[in-house]
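Here it is, the structure, as structure tokens.
All protein chains but one are shown in place.
Each chain carries a letter (A and B) given by its place in the written order, and its residues are counted from 1.
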Amino acid sequence: MDQLRTSIPISNDKLRQYAESRLHRALAARLHRRQLVKSSLATAAAGAMMHFTGFTPSAVAAARRALAQNGDSAEAAVAAANALDPKPAELFVVWESALQAQDPLLFSGPLWEELTGIRITVLELPFTDMYSGQVAEHIAGTGGHDVLSVVPAWQADFVAQGIVEPLDPFIEQYMNPADLDDYHPLYRDLMNFGGQIYALFDDGDTIILYYRKDLIEDPANQEAFQAQYGRDLAPPATWLEYDEVQAFFTEQGAPELYGGASQRVAGGLHGWFMEEYRNKGGIFFDAETMDATVNGEAGQATLDRMVASNLTMPPGVETWGFIEVLTGWMSGQLAMIGGTWPPIGRWSEGTTVEQLAWVPETQVAGNVGYSVMPEGHSAHNGGFMLGVAAQSQNKEAAYLFAQWANSPSISLQRCMLPYALRDPFRLSHYASEEYRAAWATAGDYLDTLEAAADGALLDLIMPGAVEYHNAVDQAVTSAMAGTGVQEALDGLAESWNEITDRIGRDQQREAYAEYTLLAGAYP
Amino acid sequence: MSIAADRAVPVAHGVAARSRRRPRASVGLAARYVVVAIALLFFLFPIYWVVVTAFKLPAEFMARPPVWFPENPSWIQFETAMRLRGVTALKNSIIIASSATFLSVAIGSLAAYALARFRTGGRHFGFWLLSQRMLPPVVLVIPIFLMYRGLGWLDTHHGMIALYTVFNLPYVVWMLRSYIGGIPVEIEESALVDGSTRLGVLWRITLPLVLPGLIATATFAFIFSWTEFLFAVVLTRTSAVTMPVTISGYFGSQGSAYGQAASLAVVATAPLFILGLLVQKHFVRGLTLGAVRG
Partner (left out) sequence: MTAPVSRRALPSRRGWQTAGSVSGRTRWTGWLLVLPTLVAILFLGIYPLLFSLTISFRRWDLQVPEQSFVGLANYGQALMDDRLWAALGNTLLIMVVGVGLEFVLGLGLALVLIDELRGKRFIIPLLMLPVLMVPVVVALTWRLLWDQQYGPINAILSAITGQNVAISWLAQKNSAMVAIIVTEVWQWTPFMFLVLLAGLSGVSAELYDAASLDGASWWHSLRDITLPAIAPVIAVAVLFRAFDAFKIFDVIFLFTQGGPGTSTESISWYIYQLGLRFFRMGYAAAVSYLVVIFLTIVVAIYATLWLREERA
């Protein structure tokens, strides 16, 4: 395999240099934590699961030939898929509904079908139903899913339930191993669970802060802000500064212009709380007793601030999700976005595609600045990986589709689609000349995304993650609906303890210890 | 309760009803019209709103202030929604609802006849049948999900048809029993004397006599099957997914596809309006399991 790695011709020397330097850093940074500590649960499940062995020799041979030629995993996947015998007519691919699904519906699905003749049927699920929908399908045992959408936080449960197929044997047969080193190291670590890869990381969902450069740099605003707050008006580095800047613009401009908005609707809200909480020094559990420790000072400070910050956001922000924030921002009604996913950066620079026709035409092109979230660490909130369903009847084809879509060349195109939601996650994405030239400040955008990923804080990745996250959403929404902050947090701690007790303190202690070894568990 | 008191209810006579003087109150005709107008506005405006949303382009349904009358009504939401998911869902809904309706009426009319004519099972049986409808369906959804997993019936037409047939049965039996009970037994007896079999009597004499009631009952059974959501959302995914589930799929965290959702809503609702108006006369009786007759 090493021969293969050195034989990859990289036409662009700069890119190679860049990738090599990043690779070095990545290797140094990696803790190999999953190899150090193995969750008994994951290991047991992985051990119990038979590794796939029924490879189609002709497909493997075709892939080898393609890889030897140019090292392109995408071409290898296509060649292998075409050599499959029998070749399935159709693959059922689970995807988040609405905008996310435009990628497989309009781009990758049709392209894959054109290349291989295998039709991609997209099974769209709203995000809040994706975990339960995929688990239910597995329990149902119908084999109705081939390619799964795995959020890293769900991985522990998906592995423990045997929902996802271990991918190491497939990778060994079909992928250019150099591609594995092309993932951002944080994301690459997320693929490795109990010493085994179960899914290919496919969506770099680290949130960043967006601000209007034209407003922040405006001399009149600078002067007025200086007079009021006694410091320079600048992109906020702390939440205190953020709230001041937000209040400043809201006082000046409401209702035409508000200082900022953050997504507040239940669903992904836990990411905002858990990011700030950890930036403020909070920890989730007592590592010894596994008692939830979220209702302490850091929790209060975080939730107090979040609730208070709503006051200078647009009225009704409590129901704002991704789309509402996007709409407000694009129409120029917001001076900042207090953190959101990367697509907004691309869309802000203008798009004319039909899928986004309902979004107000961008009023902010050329004026958008990017920054890592206040207090230095952005949340990696969500993030999809492509997995193969253990019950799939077409595992080989399912894997090949995932490898193809996830390969450096195809994934770059997907991350640049002006209408879908996949975001850069490979080192080669951040370094892509093409991407960096997409608009004037695209380089800043990619650098910020990369810096954010470098220091990103991860979702809770352990059994019951969906329940823990759900409880956070409930506590935060209830505090925003008027429940006292302390009461909401005490309720949260109680819910977390109940979940932990149910699953088993000992097992969770181990799982949590393993989680804390991840680079992005805490700042 | 209803029965206990039913003897106390005076029977209205057509003639008397027409000449009655009611507590007309101090409110005059104008006031009554005002109340009716407000009621119509309240009950019809939401329907108007979902219909116009279906014809709006996103710029109009995501507008502040709201666009009360779309300027350029467009079918594009219908086209997109139907092409992507609507046609499959509509087909599934039609197959499932009509099959379940047919089966429940076919099976249920036999039982209804027995209940009406032979008092089969006595009073307790009738009441037990009725009580089937009182449980919240959610208590059955988990065991049925697990059962269907074992049977391989998840996400299948026949699974949903069987389920809706069973859910409709108590209703169908109950309603048809009441309609059949309204046919004088002497008509059947004379046919029996002429040598017809019981089933022959049921098929050739009784059912034709209760045909309007039968149609009304079938219509309601169809409406129940068409509108059911909880079981459909749990038991179907792709091949048997129904209209309500498909519409609910648009309520994601990126809920911006309201136009498409609204267009499917119109498609799902229009047949029900038509059916409902066709069985208008049986409406009250149908919705109260025959306890009240309009």
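Operating definition for what follows: a contact is a pair of C-beta atoms (placed from the backbone, for glycine too) under 8 Å apart; a residue touches a chain by one contact, two chains touch by 3 or more.
Source: prediction; values computed, not measured.
Within the full complex, the residue among A:T293, A:Q413, A:S478 or A:T516 touching the omitted chain is A:S478. The omitted chain makes contact with just one of the residues A:D157, A:D205, A:E396 or A:E514: A:D157. Although one chain is not shown, part of subunit A still touches it, namely residues 128, 131-132, 135-136, 139, 157, 160-161, 255, 264-266, 314-319, 324, 463-464, 466-467, 470, 473-475, 477-483, 488, 491, 502-504.
Throughout what follows, only the chains that are shown with their structure count from here on.
Centre to centre, using the average C-alpha position, subunit A and subunit B are separated by 44 Å.
On subunit A, the positions that touch subunit B within their shared complex are 92, 96-100, 105, 121, 123-128, 133, 136-137, 139-142, 144, 265, 267-268, 321-323, 327, 357-358.
Residues 57-59, 62, 84, 145, 148-149, 152, 154-155, 234, 237-238, 249-257, 259 of subunit B are the ones that touch subunit A when the two sit in their complex.
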